[in-house]
Structure formats: structure tokens, C-alpha cells
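Just one protein chain is left out here, and the rest sit where they should.
Chain nomenclature is as follows: A, B and C, assigned in order of appearance, with residue numbering initiated at 1 for each chain independently.
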């Protein structure tokens, strides 16, 4: 397909943190152009935002309904190819389902929906339409996360015994939602965020990372969720014991009151022969620890392609020592989505590396995780079945 | 007291790892001299070991009973001042109680005894005799651990909300106890080690560190103990959720099957205003993370004495940048014990810094931890009371 | 100016490493669109590359002369605003001067030209035309480099005494230029690269960084340049002593035979009160070391805006803990250039933060550095004047 893919955006107006991130990620590789948007429910912000993004006036829409309808009426060589939805959690489902109904592919922020039921409906719609839905679990876009997944899959560690995933942040250490922090306000509001705070926002990332890297599935969990800041309505901290479907055990920690931490997502996986360690804040490095050999520092773009998986190299833009970061990881999700979509539109078959982006199935796992972790937190029994 | 203290040693013959460590720690500061030993239950090893340590032949004993009896009959200016007991766990209690009964002070490896009941008896005996018992929870001997404790105690972090302590080792990743590893053999043997493996050996260190640094007490726990290596009799891995007496929550992880890890004890504590992070493998550094200030790297011997607690500076031998390690931390326990004992023998009052070494009370906490964590592991309920 | 800036590219066809980097950097922030290119001197590659970048056929040019001429004939609302030149060093000058002559602004890879004389001519032309020339000394685009510069400028370190800048790479450890490595081939060829190899390629970055961070100028240098790999024509390694115009001393090391290193540019600056340390491979961190206070870890996007310079915050896209990297640093140079150009085109006055990108003056410093370092290497005297 000899053109860029055309993107429309729902949400993400001025000052909306994650919208700007999505646009950078989509712009980066020159495969996608933003052609229209319904950028805010506030008409003034929607217009101003569209203008500052150089959108033509007639494609700055005031509602997602208007956008999807109008775009669907444009000629095929002009209308958008897909919709990116970056609204708060409660406002994911309606535009997503309408977009699919009108033949548009979809990129969605996580968690996929407000409820598990919505996620299941979305899955059904995706299956029916044959369209592509991409869920932006950013952290699985890092090359060295993909390298870790590949090394586990190849059996380099032997059977996995233990998984440690932790996600400490400190930004909700005070009652910021009462001090004018808009981001904090909706994240801590059950009506906009859902039934869990920290677990919904970042615990889902941690759970996704654990399953993505190990290729295993969580089967049981034992959660201790807490509200550490008085006056808050949703959990801002939690510790969860995990069982996996191969017998491995694990711990998942997610906290937004770990004062002084930034965004310190980290995973450690141990098997019979060694372990892997990856930390998001230094993402180009993967430590491979071995039982009877020195620890190795595997690096994105490293000069030893025999040791690096095609999944890792496919997702690097620079040679070793030219650090790529969060935006490139995000960009990898958009890039793989775009490559998949272009290939499909051209009638081709996407490679396995292109297809390696989170989908609606990951979204259902995420919503099930939220439900299960909240159920476990309310239970006096140690173990709660995942999905029960 | 114008002389070195005289030490006798029970256990710790040739090839016994921990005995050599105790001797280095005791030698280091020139406050203690080894004068006698019952170094092995094997007479040949006992004699050879004694000779290689330059002990006089008449003070190389073949049993601890002989040693304690004979030494107690020596004139006061010659006989040992204290006994160090470095035998496997099951053989702690008998020599300790006999030593106390004969007026000797005691240094004991942890866990203090084989059972909680023994620990309680030992406590009673210590109280009755007024003698000094020192338990070598090595990791609390590090200056930057003491610094962390002091900073929490001074309220620098505000109320503590979260405690993360982890202790991954990899040395039991294979069934080494069947392959001639003597250390592995007794550690994994319930008859010599007690009712828990990894939790008894290293989980107790982690629990002690968590309580020592925070000044809090664990009140409830939820344990998942596992045997990861088939054929093993005791837990080699475990994850434990914790509640503390101020409402803080925590996680304790101890694993001896984290393949590729050495001795990676680490603690992180978060309060309302910031967090602290200390890792045993880089022990001269304490990270202090703040909500609205850059993270600080506090260093043992740092050139900012206004920021370092007297507990930290008292336990440093070198200026900043001249790293002290595990042996010095161990040495600090002996040094503080020796300074306390000498001061008492001279009729003086030890300073609070001298008295800062683990005692029989810590030993009881440790045995209670083992009992509780094993009880919790066997329970279907989420929470088990500490000490219930 | 309510539109994206239009970019034309000279060089940077398929498989040309740095061209792709420039495009990502230019795309990232949605301020620039690639509209035309003379992407290779090989017509097939030029065409293929243009197509794969979705350029319209009539704006895929075969030579830079054709491109500049044809674009200058297009209507103002269509023709490119600036040319990016990413050819090897020897082919910088001609397109740059022609572009300026035709009223186009210029973005140039470093080193600015093949000879100092060309650089001086370019300066003259820039001054005459009033157009904007931007030199992509990437590393000065990192927020924490800008933070370091600001801290020095504010006098936080006191008078600067010592500057250590090192740039070890390992990629030329073998005679790769004879083994089909095209990048190595031109870099080590005096006809294409200039009179210096390692110093021209990476030493110039190191020198720029040293002057940029300290705000000082090198006045004298003492160079030891070496060819470590037999058969090579240009220096692949060098060590240089430096004097600065305030009396500070320094060392600059640049090596491309530091086997096992990736791209380990690092600078340390010490003043009367403290020091700063920044390493390109972990670029979001700036260590601030103090004489009588703990070392601080300053972080891009850190939650302490009172401590971060406006130059640092202006150049961050993400909050703390969401690592930005090399491409974002590169993107900052394009972004500031674009903001400056747009503001000028709109008749406004760029802010000081917008104007903070390397210019022709930096290019002249770089060419003078190359000349001086080569002269010093050939001298038996210790010190050679910078620019003599």
C-alpha cells in the first residue's frame, strides 16, 4: 500500500497526557498520518486542539459519533483507516463498538473497557467484522521484553518456577485528586476508572507483562489491596500472590503510593537454569543470570545477532548504545499494527513479528484480572481462581 | 578492661563455612582472641582445626560439654569469656544453655534454636543469669541498614506504608543435597534445620531486617511456601504477604531457587514522604527517594556527618569510598557485643550504639516467624496471626 | 503558522543509517513533513527510497541540484521550507550553500563540512541570507545535558576546574572497512571523511558536549592520535589533554576500537563545590555530586520542577520514569529548529529555549577542533593552541 495509514483520534485534546503520547508514537515511523479527530467533549478544546495539530477544519469533529459517521461517508481514498481511542476507561466501549460497526479498525488504550462484559462484546464484534483491534499495553512493545519472551519460549531458562513483577509509582502519595490534578481525579474515581484504581491502571500492565514474558497464564491469585491515602475511593496499592498454569508461583506488586518512585515497572523470571531481569526505566538492557555462568547484559541493538531474537531486532530502530525508550516502545505497537493493517489491506500475510501486538484477547485477560483481584481482596480465603 | 576478650568456639571446624566467617569477624578489630574450641564432633577434624588455628593443645576440646566444663575450672584470668556456637540449628540449644549455666556469655548463629520452645527457655535463662546473648543477624550490622533504621525512627519518611523485602538466592536450584554438598544437606534436612528450609535460613533474615529497619512488628502474614525442586523435603521458595502493627503492608520473598542470584537481599520501605532502598550486594549505599526532591545516594562514611546517624558512623571503619562488606557487618556485631561485654565487665554502662546488636528477643521473633509462616502456608485462610 | 514545515532531504536513501534517524526525529512531534528528496546518487535507490517513503513521484529527485532548483520554482505554499543534508562529510558543503543561495533553510549532519574553510564560507552565507542553519550535534539535545549546562551556568558548581569527556565505541575494532561495512568504509576514508577519523566522527561530539555543558572554550590541546588497526588510514583512537579559557583542565578521549563498547559517551565536570556526571547510554539521569551533601540523582521529568531548568523541561515529552532516548534528543534538535523557524516565519521572536540548537558557529568550532587536534598530534610540543 503506497501511502500512510490514516488515523482518527477520539479524546486526546490539549493537556491530555496520553493523547500526545499516542500521536508521537503514531508519527514516529512515517507510516501513519493523523487526518481527523474528536479530541474533546468540550467543543472549544476540540477545535483548538485540532487546529494546533494542523487538522483541516472540516475534519475536526465535536463528537465521536459525528466523526465516525462523517468519515464513513467520505470516499475510500480519503477516509480514515482506523480510530485511536484515548478517553478515560468508561468511555472506551461506545466509540470502539461504533467504529467497528462502521468498518474502522481500532487502537484502544488499556484497560480495554470499563467492564469485562464490554470487553467480551468487543471481542465478539472484532470476530464478526474481521477488523483489527490493537490494545496499547506499551511495555510489551520494548525490544528487550520481546527478547525475554523469546528466551523463555525457546526454553533457555528451563521450566519457569518463579515470576516477580513489581510496579511502584509514587504520584498518588498525596490526595492529589482533591488538589486539581485532573489525571488523578479520574484515575481515582470509580465512575470513570472502574472497580480498581492501582490494579486497573498499572496492575494490569504488570499482569500482562508477566503473562507475555513467560507465555504462562495466571490461574489463581491472592490479593491484598489497600487504600493508603485517607479519603480515597479506590485501591492505591496492592500486593498479589500468583499461581501460574505450569505450577510456577509469583508475586505482583503495584503501588501508586511508593513515594519517590517514578514508573519503576520491573520483572524477574526464574527457571531451572537461570533468570531474567528487565526494568522499564533502563529498558535497553536485559540481564540474563545463569546458574553456572556469569550474568550477561543483553542489550537492544547489541552486536551479537545470534543471541537476539527476531522479535527484538524487528523492534529496534537504532544500533546498540543509542537508547530507545518509552515512546519507541509505544511506537512499536503502532508500527506493528500499521504493518499488519497495510499488509492485510494489500492482501498480504503479516509476519509473526508484525502480528506481535496486544489484541482484544489481552484486553479480556486484563479485565478478568481486575475482576479477580478485586474478588480476592474481598475474600477471606487465600486463593481465588482467576476468572472465577 | 585492658585485654582482649577470650572466645571459645563450638563447631566451625575445617570446611565449615560459617565458622571461618565468625573468626574473621571476631579477629578484625583486635578486641577478641580465640582461646579454645570444640570445633567438630569428629575428633580428627576437631584436632586438626584447632592446630591450624594455633590453639594450644590443651584447649582443643572434643565436645562442647568438655570445653565448657574445663574452661569453667580455669582461673578467671585465663578462661574464656564467651562461647560462639556455629553448629547446625538443631545443635544450638544444648551448648547455649550449658554455657549460660556455667557463667559464659554466648554468641549464637541464627535461627536461634531448633524450636520456639527452646528459644523461650533460652530467654528465661538469659534473664536469670544476666549474661549477654548475641544473635548474629549479620545484615543488621551494616552501617547503612542502621542509617535506614535511624531515618525511619526520626520520622523522615513519615508514617510507613509499605515494606518490600526480598531475598533471592540460587544455590539450591538443583538437588545439591544429593550431590555431596554438605551445606545443602543439613539445610534441607528437617531433622537438622527445623520445620522450614528457605524461610528458616534466609526468610528469618528478611523478616528481621524488615522489623529492624522499620521499628514495626509483623502482626499477620499470608504465606505461599513451595518446594520447587522435586525430591526436597523443605520449602526452597516462598512468598509472604505481611501486615504490620501500624497498618503498613508488605511482601517478603525468600527463595533459594532463584537461579543465577547470589545473595541478593534487598529492602525497600515507603512512607508518606519518601522511600528507602538498600541492597546487600552493594551495601555501602542507601538510596533515599523523596516525593518532591531528587533521590539521594547516602553512602557509608559519607562526607556529610549531619546527615548520617551515630549508629551508622559508629559502625564504619573507613572513610567513604573504601568499601566495607559482609565481613565488616559481621564484625560490627562482634565489635558491639565485645564493647558491651567489656564495658559491663569494667562496671560501665554501654552506649546505645554498643547495645545495638541482635539479642535473644530477636531470636524469639525469628522462631515465631518460622512457626507462623509454616502455619499460614498450611492454612486455607488468607491471614494468619503472627505468633498464633 | 498553521501548518507543518516542509522538509526536503539530500542523502539518506535505503540502508543509510543516519537518514532514517533524521526522518524519525523530524516526524516525531508532528511539526514537520517530508515532501521531497534527492535520497541517493544512485537513481534506482533514490526512486525506491522515495517510493517507500510515500513521496509523490514528481518530488523524488535524482540530484540535490535538481531538487533545489525545482523546489525553488514551486509556489510558496507548496515548496519545501528547508533541506536536511545527511550525506557523507565531503558532500555537505555544495548542497548546503546552494540551498542557502536559493532561500532554503538548512539542517546539516556534523561535522559541518569537509574543511574549516568551507565552514567559514557557510557561516558567511548564513549571515548574508539571514536563513537558519541547524547542526545536528545530537547529544546536546538531551534534556539532562541541558540541565547540566544550566546548573553550571547558574554557578551551582562554582568555578569549573576539571572536565572529563570520553567517547568509547568498539565498532571499528576490526578492519571492517575491508569487509563490506559501507558505514566503516566512508568513515575511514580520508577522501570522504576528512583529515581525522575518530576525532572527526565522535571527538567533535565530545568537544561540543564539553563546551556546551561548561559554557567554556578550549584554548589549548595536546593530542595523541593513533591508528590501532593495521591497514587503516585515519586515526581510530585518540586521547587529548585540554585547557579551557577559565583555567580549567580536561581530558577528551574518543576511541572506535574500545572493543565491547557501544556508544558510551560520558561527561564529568567538577567545580569548586561539586561535580556533574552524565552518560549517554542512561541519558535521563544526571548525577549531581556535592562536597558536603549526598549525591543527587536528577531525572528528566522529575517531580521537582524547582530543581529543573526550563531548558530541561522544555525538551521533555514524558513524565519521569518514561525514558526518552537518542531519537528524542535528535527530535529536540528538529523540534527547536522547527519552532524557531515557524516563529520566525510568523514574524514572532523565538524563545531562548527554542533557539537552543547547534548552529553554524558550533560547526566552525568543530572544524577548528579537528584541525587543531590533528596539528597537535603531529607536533612534538606538548601544547597546541586551539585554532592555531
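The working rule: a contact is a pair of C-beta atoms (placed from the backbone, for glycine too) under 8 Å apart; a residue touches a chain by one contact, two chains touch by 3 or more.
Just so we're clear, the structure is a prediction, and the values are computed from it rather than from any experiment.
Novice: So which of the visible chains would the left-out chain be touching?
Specialist: Counted over the whole complex, the chain not pictured touches A, B, C.
Novice: If the hidden chain were put back, which of B:299, B:314, B:365 or B:382 would touch it?
Specialist: Residue touching the chain left out of view: B:299.
Novice: Pick from C:219, C:239, C:313 or C:359: which residue touches the chain that isn't shown?
Specialist: Selected residue, touching the omitted chain: C:239.
Novice: Which listed residue (C:102, C:123 or C:162) would be found touching the missing chain in the intact complex?
Specialist: Touches the omitted chain: C:162.
Novice: For the chain that's not shown, point to the residue among A:70, A:123, A:307 or A:344 touching it.
Specialist: Only one listed residue reaches the unshown chain, and that is A:307.
Novice: Spell out the interface residues on chain A facing the chain that's missing from view.
Specialist: These residues of chain A touch the chain that is not shown: 288, 291-299, 302-304, 307.
Novice: Give me the chain C residues in contact with the hidden chain, please.
Specialist: 157, 161-162, 164, 166, 168, 170, 173-174, 222, 224, 226, 228, 237, 239, 241, 249-251, 253, 255, 257-261, 268, 270-275, 288-291, 295, 379-383
Novice: In the complete complex, which positions of chain B touch the hidden chain?
Specialist: Its contact residues with the unshown chain are 2-4, 17, 20-21, 23-24, 27-30, 34, 51, 53-54, 169-171, 261-264, 280-284, 299, 301-303, 317-328.
As a working rule, only the chains that are shown with their structure count from here on.
Novice: How many Å are there between the centre of chain B and the centre of chain C, using C-alpha atoms for each centre?
Specialist: 55
Novice: In whole angstrom, what separates the CA-based centres of chain A and chain C?
Specialist: Roughly 34 Å separates the two chain centres.
Novice: So how far apart, in whole Å, are chain A and chain B when each is placed at the average of its C-alpha atoms?
Specialist: The computed centroid separation for chain A versus chain B comes out at 43 Å.
Novice: Which residues belonging to chain B are in contact with no fewer than two other chains?
Specialist: 288, 291, 295
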